[in-house]
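Complex shown without one protein chain; remaining protein chains in place.
This part shows subunit A:
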């Protein structure tokens, strides 16, 4: 099967599938506190695909500025002045007011890399707007966002569901994955199985998703 392109930082659709399955298994083994990543096969015209689909992780709490700052609320003088906090957030963030996120990972046939799609909800089920999400992101993400809004985070249609999702644009992914892969011993096809964990180690930081270190050790 052609398409092994660690030199370009990309991978084939078949390699994406293999890496996705491997990654979700390792996640489920090393991360019992979190929900599982689930592979959803693409269903098209009544035929369910054997190897095309996407990974989903739904209704999770991310490690966001908001969640972190609320853990320190007991001795935080600025909380009262913080526009983001209101009466409801002065209680345990793990109760009714946590913002929840759905994360999906799909394959881009154009750029031959994984792409992250995500959306956030308030506790009442209302979708978070882009501005509300930006307020929650780790601060370095926000910096990059401010410098180039269009090339970093955009709202686009999910490739398999007919709904708008936020996405981190994939056109630069190949470049930084090339750097990441070249600094490791990943070079042969068997090691491409590690592509997704490697990719998520970077992407996860931009949305506050913590990936357990154990996931990177062999199973």
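As a working rule, a contact is a pair of C-beta atoms (placed from the backbone, for glycine too) under 8 Å apart; a residue touches a chain by one contact, two chains touch by 3 or more; residues count from 1.
The criterion applied here is as follows: contacts and distances are computed from a predicted model.
> Would you mind picking the UniProt name of the chain not drawn here, from "Adaptor related protein complex 4 subunit mu 1", "Eukaryotic translation initiation factor 3 subunit F", "BOS complex subunit TMEM147" or "Autophagy protein 5"?
"Autophagy protein 5"
> Looking at A:44, A:59, A:140 or A:210, which residue reaches the missing chain?
Only one of A:44, A:59, A:140 or A:210 touches the chain omitted from view, namely A:44.
> Considering the whole complex, not just the chains shown, which residues of subunit A touch the missing one?
Missing-chain contacts on subunit A: residues 2, 8, 44-47, 49-50, 109-111, 127, 150, 154-157, 159, 162-164, 171.
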